[in-house]
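A protein chain is absent from this complex, but the other protein chains hold their places.
For chain A:
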């Protein structure tokens, strides 16, 4: 994919506070990239610099090969959707959507035509004369989206645009936005702190922590192959078990746990034998059985608790030295507390992470 946006060693300081640190990121044309991270990790700041609301302390932002640091916001041609929508309260829905077209000196007839099409796209045609204050949160969200898309901007920036919606509506909008992205071939930079939202919508996810990108990759990569402990813990749920590398064989390593058990696991990054590491084992990849079985990695455990959660059964286990959580399919049998079970998983279902 051709590179379209590039953050080149971007840093941002507020006084002594470093909010974004020497960050590199490139985004392809037509790509949907999520900036995912906890609150305060600098995602919004990065987006605001891309939109031109903030200036980087150092580094360059390139759009289509040219530095845009000195280009003022109104000439950047980027559609921004804010978390609180930021609709113009004194204008009707139609006037809100017409605004960016009027700014571009487009003739009245064409403005009307395009506003109509944009409203149709977000299924709000009936509400063209309403004021934003007369709309529900979800409707306001759609107007904001239509307004940011109607002028066919080069990039669409969204800062937690779905944060204020309730769960059902949010999931619907996630699919709608993803659909628009595919249909219109938009380049979208999407900020969120909701990992499932990022996984659902994105081509690639950049995981932020304290102003840095810990890992960038497809949803599958950041989930299945977390590069750091932070990523493993932030995205989804995981079991983190300490151990020491005994041997490295290509993309796999043998790790000895404090209990003495040996685990063979895939490796993220590079590790050397003798190095203390973490093993990340996703709970849904753990199988339980009462016999040892054939699996490569087996831990002897005892059930301490099990909770039925509708779509899955959540079993808490205790090994000699560490706890372990397993999520089993809902067809699984019950495991009453005290049951001795073997927890098994393949080498590909866990990762060695350098601390």
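As a working rule, a contact is a pair of C-beta atoms (placed from the backbone, for glycine too) under 8 Å apart; a residue touches a chain by one contact, two chains touch by 3 or more; residues count from 1.
Basically, contacts and distances are computed from a predicted model.
Colleague: What is the missing chain called in its UniProt entry, if the choices are "Acyl-CoA dehydrogenase family protein", "ABC transporter permease", "3-isopropylmalate dehydratase small subunit" or "Spermidine/putrescine import ATP-binding protein PotA"?
Modeller: UniProt lists the chain that is not shown as "ABC transporter permease".
Colleague: Going by the contact rule already stated, which one of A:16, A:65 or A:89 would touch the omitted chain in the full complex?
Modeller: Residue touching the chain left out of view: A:89.
Colleague: Touch as defined at the start, partner being the missing chain; which of A:147, A:181, A:282 or A:351 qualifies?
Modeller: The missing chain is touched by A:147.
Colleague: Among A:59, A:79, A:161 or A:211, which residue is in contact with the omitted chain in the full complex?
Modeller: Once the missing chain is taken into account, the touching residue is A:79.
Colleague: Going by the contact rule already stated, which one of A:59, A:100 or A:243 would touch the omitted chain in the full complex?
Modeller: A:100
Colleague: Please give every residue of chain A in contact with the chain that is not shown.
Modeller: Missing-chain contacts on chain A: residues 51-53, 72-80, 82, 84, 86-90, 99-100, 103-104, 131, 133, 147-148, 151, 157.
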